[in-house]
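Below is one structure, written out as structure tokens; comments come after it.
The complex appears here minus one protein chain, its other protein chains still in place.
What follows is subunit A.
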Amino acid sequence: MVGEIFHFQQQHWHLLPERAIFWEEEKALILSDLHLGKAAHFRKAGIAVPAGIVQEDLFRLQQLITRYLPVRIIIVGDMFHSRENNEVQYFKIWRQQFAHIIIDLVKGNHDIMPDTVYEQLQIAVHDTLTLRNIHFIHEPCEDNNGYQYTFSGHLHPAFVMHGAGKQRLRLPCFYFGRHCGILPAFGHFTGSASLDPAETEPVFVIAGKSIIRAQ
């Protein structure tokens, strides 16, 4: 896997093809939109999507943890997909391996479980979070909100590239707008939405096992 270190806002951001960012200065992994429990939620309703998606997603996160040894994991919303189900229990067991790591959840529109559940899972829940004047909030803001920079999720962004011979390619991406950056969705059982960034705004696409700066 080949990441890309992006020096931006006086910080070092390791953009990872696993769909996460490692923030060097804070030793933090940043990710968004895991939608844990989504498959179980569907199966409970009689919709037979494959089981095993959650294991893969958490295995990927586990690999990132053992590679970067973060002290905290910041999740920019939609960590869990819906109400409590057995995949949440699976996460609880998984969590015990990394009991020492702080998990900060910035609440997203899907994070609707009662506070006590998050407590049991040792997850600190915030409406927004700010570290070194870098702000985290689930839904992207369009205007300057007074912080140095903001990170969001929610959109599950993808970027479309056009070229000669009417070629077209669409890939999940990291997007850095003027005031707000948007992370790709970490969970595999999630869709994506095409963005239309200005030409001056940096976009990094996830091309299989590598990260490529598209503009």
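Everything below uses one rule, namely that a residue touches a chain if its C-beta (ideal position, glycine included) is under 8 Å from a C-beta of that chain, and two chains touch if they have at least 3 such contacts; residues count from 1.
In the analysis below, contacts and distances are computed from a predicted model.
Between the listed names "Ligase-associated DNA damage response DEXH box helicase", "MoxR-like ATPase", "Cytochrome b" or "Sugar ABC transporter permease YjfF", the UniProt record for the complex's undisplayed chain reads "Ligase-associated DNA damage response DEXH box helicase". Checked against the full complex, the one of A:I5, A:V49 or A:V71 touching the unshown chain is A:V49. Touching residues on subunit A toward the chain that is not drawn are 38-53, 56, 81-82, 85-87, 89-90, 110, 160-169, 171, 188-191, 193-196, 205, 207-208, 210, 212-215.
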